[in-house]
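Removed from the display is one protein chain of the complex; every other protein chain stays in position.
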Amino acid sequence: MDTKGYEIIVGLEVHCELNTKSKIYCSCRNAFGAEVNSQCCPICMGMPGTLPTLNEKVVHYAVKMGYALNCSINPISKQDRKNYFYPDLPKAYQISQFDIPLCENGYLDILVDGQEKRIGVTRIHIEEDAGKLIHDDSFSGTLVDFNRCGVPLIEIVSEPDLRSSAEAKAYLDTIREIVIYLGISDGKMQEGSIRCDINVSVHKPGEPFGTRVEMKNVNTFSGAVRAIEYEAARQIEVLENGGTISQETRRWDDLKNCNFLLRSKEDAQDYRYFPEPDLSTIVLDEETLSELKASIPELPNKKVVRYMKELSIPEEDARLLVESIEKSAYFEEIIAAGKIVPKDASNWVLGGISRVINETGKSIKEIGIPAAHMAQLIEMLEKKEISSSAGNTVFEEMLKSDKAPKDIVKEKGLAQVSDNSVLQAIVDEVAAANQKSIDDYRGGKTNALGFLVGQCMKASKGKGNPAIMREMLLKILEG
Amino acid sequence: MELYRLTAAELSRMIHDKQVSSTEVTKSVFARIAAKEPEIDAYVTLNEEGALKKAAEVDEKIAKGEDLGKLAGIPIGIKDNMCTKGLLTTCSSKMLSNFVPPYNATVIEKLSAQDFVCTGKLNMDEFAMGSSTETSFFKKTKNPFDITRVPGGSSGGSAAAVAAGEAIVALGSDTGGSIRQPASFCGVVGLKPTYGSVSRFGLVAFASSLDQIGPFGRSVEDVAMLYSAICGKDPYDTTSVRREYPRFEENLSADVKGLRIGIPAEYFGEGVTEEVRASVMKAAHEYEKMGAVLVPVTLPKPDYALAAYYIIACAEASSNLARFDGVKYGYRASSYNSLEELYENTRSEGFGDEVKRRIMLGTYVLSSGYYDAYYKKAKFTQNLMQDMFREAFRQADVILSPTAPDTAFKFGENSDDQVKMYMNDILTVTVNIVGLPAISIPCGFDSKGLPIGCQLIGNKFDEQRLLNTAFAYERQIGGFDLSKTLG
Partner (left out) sequence: MDMDIKRLAKLARLKFTPEEEEKYAAQMANIVAMVEKLPDLDASGPLIDPDNPMEFRKDEVQRNYSRNELIANAPEVQAGCIVVPKTVAE
């Protein structure tokens, strides 16, 4: 988009549903897509006299995310009530965290066109999701389904460090990959597992930040990109026409692909936050914290960079490998199992292996080829012990049996022949039988050489080393 | 001898020894209810059918020689802010006039485990907001000692029912004095336990950080027995405390020799009538006779406590009562053209004046710009007061004061002056603010023949000592005189 010389400032508030078994404050099942109001109890329906009890897993998952995003963890924190009336909020307050979130002051490194960029993370806190309102035009009212009430959420608030919709997209993708790597959320967009509110402002470089506008209801990443571009363009246009931006909340409409005013600063909500008196203090001991910290694996954003820098895998391939925890793990096993070029291993994982995954829907584990066998196959190819066509034959065989590639090559006699006397005999034979081609070559039709090499390969039943035979033919032709 | 006049302890022994059946006891209590309820109006909902059914069950189990809890077959009344599965639970409000919970409060589960007999749901101030039970949407409960006077509140129905023999014992709840003050007005014993010793699950919340369920009885032993049955850690209430809770009634001792009883001058001062002061001091001197020592202690100024109390209680209430919006349960306004109107009409029609006043005050003290000056400051005042009590309990084992500044007042006497009405709580709210246990025991009558209550405050989780101290006095004076109300 044409920013007319303005700089775009973006901050994101990402809400991510955690994949715990039970809800955050009651023992109802935390499940998507169940029959309406079938995953509820008096607690998540806010019935009189009921009380919340905090799910331990929710705290642990949030702390894991905190460590993943390099936050400092508050070992002593509390929960607060955010008071407002809406039919999807049965208690008329949301239990959240206000002044003492579980995690604070972190950062996330994202990769934008090959460059790493560090985005500040202000805080991560836990809270409960609201229910769903069903708007059915055939019906005069709105229907309320409370199944989603009490589904655990973490809210990840970024610093206003993003400078474009592309950076926002990269940030969101990275967050998504990380929660999936940590196994704390299934990160399913279409099920609304990750949603975000977006803060956008624009200003001329050198000038102070502009007034920020908050956009709610952005439920897809592509929507986020469009929403940011739309809002930035809107603000730039207003400013270009001599207008001013007012601090307001706007609602993104993904279908109409535009946003509209929800509330202006004047009628900003007064949420009357205060400490939740029904829940005592969250206290996390050293041991629990260090266990959680130790459980954090190498994160996808870091892994991609390592593959690029240390294993010289191209970014695109690196991303494809890292996208799948299984593929990247398999890839690393293979290169650990033999002295081979990582790129060759990557090509097989993204090539042959991925093809089988797509065709059969099997996981790599189900396909069942030991990494050591893959390494052996790749090694033989690198050492030219077998031709690439033979390599494919061996791979197909490995899919069927669990024999080692070396044995398969022996059994099927696929080893490449490099014995000169044997090859010389074949070459002489072919030369004798194809005088015409020799004349053609000498007459300037150099492509006759290819034909002759082909004839030699045929005569050697594909086992002759084509490079050596080519040399021998040239001697004859040039002689 | 009318069975309804006996204590739970006596009836428990008789039922277990098969001298009487639970059915006989239950019938006796319902006969008494039939006779007295028209003038007392203690109950919002009666559970006669369910009670007799349960009593028959108990008798069967006893016949089979099953080993049952002490409260098996004892008719117990429940304040109408505790959820009872399948039984109307209204909080004496139009807002919940049709609410039937699909679950039991934890205290009800615990009593059910002992096979108690539920007589019904007792009247109260609407959502426990009041000191006279006059704010009930349904009826005005009368004081059994003088039906032109209030029974106190908010647990007025519980106190009146126990005093009048319409229940053997009863459960109430105490947020700022709602058990002790009506106990004092109706001449019965009422215990407000340490915050966190009784589960609040299923107690319709007024002020979550102050609410506590507690027992009413005509004897200290009954109160101890009922308290033993309901206390304990509850996995459904994170504010309930895990610890060893003894069977209090089995450890009762009347020995107070060397007990240091703290006398806080501030709580005998301004507003406390001469008759009340004299009667309570007389009780103090009874303890001296029994070998206890009276020591002066300094407590927080009552008006600090009252201020902090109303800020914290109303702030929490404004949030706790927001869920009553006509959407999921309870009353819904009949006319509205939008969601906002549904909310506003339902809440304006469903809540009474006192509830609205407190919601407004709570909304005010939490609203942006006022939070620090009111709510936050009140919470810090609470900490300050806790320190003062910690200090006081270095000098004293138990603290003694009047429960209320005066005896039961006439209907309507305070209802148009809120501040005057709130003054009834001035001697009790402090205890809730600091989360301590306190018990109110009858210590005599004023010239109008109305009972006077003496409040004993204990240290955190020191209920046993508190009950022992009360028990000693009961022994000394030969039992509490309810001849006037039990007929």
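Labels A and B are assigned to the chains in the order they are written; within every chain, residues are numbered from 1.
We take it that a residue touches a chain if its C-beta (ideal position, glycine included) is under 8 Å from a C-beta of that chain, and two chains touch if they have at least 3 such contacts.
Since we're looking at a predicted model, the values are computed, not measured.
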Q) Which residue among A:Leu279, A:Leu321, A:Leu414 or A:Val427 touches the omitted chain? A) A:Leu279
Q: Among A:Lys78, A:Lys169 or A:Arg212, single out the residue that touches the unshown chain.
A: A:Lys78
(Q) For a quick check of understanding: of B:Arg5, B:Lys139, B:Lys379 or B:Arg475, which residue touches the chain that isn't displayed? (A) B:Lys379
Q. Looking at A:Gly49, A:Pro87, A:Gly210 or A:Gly391, which residue reaches the missing chain?
A. A:Pro87
**Q.** Contacts of chain A with the absent chain, listed as residue ranges
**A.** 20-22, 27-29, 35-42, 45, 53-59, 76-78, 85-87, 99-100, 133-135, 139-146, 216-217, 251, 262, 270, 272, 275, 279-283
Q | Positions on chain B where the hidden chain makes contact | A | 98-100, 102-103, 235, 238, 242, 301, 303-304, 306-308, 310-311, 318, 322, 325-330, 332, 336-345, 347-348, 351, 356-357, 359-361, 363-365, 367, 372, 374, 376-381, 384, 418-419, 422
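Note that only the chains that are shown with their structure count from here on.
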Q: Spell out the part of chain B that touches chain A in their complex, as residue ranges.
A: 81-83, 89, 91, 96, 99, 101-103, 105, 200-205, 207-209, 235-239, 315-316, 318-319, 322-325, 327-329, 339, 343, 363, 366-368, 371, 375
Q) What part of chain A is in contact with chain B in the complex they form? A) 42, 45-54, 81, 83, 85, 87, 90-93, 144, 270, 272-274, 277-280
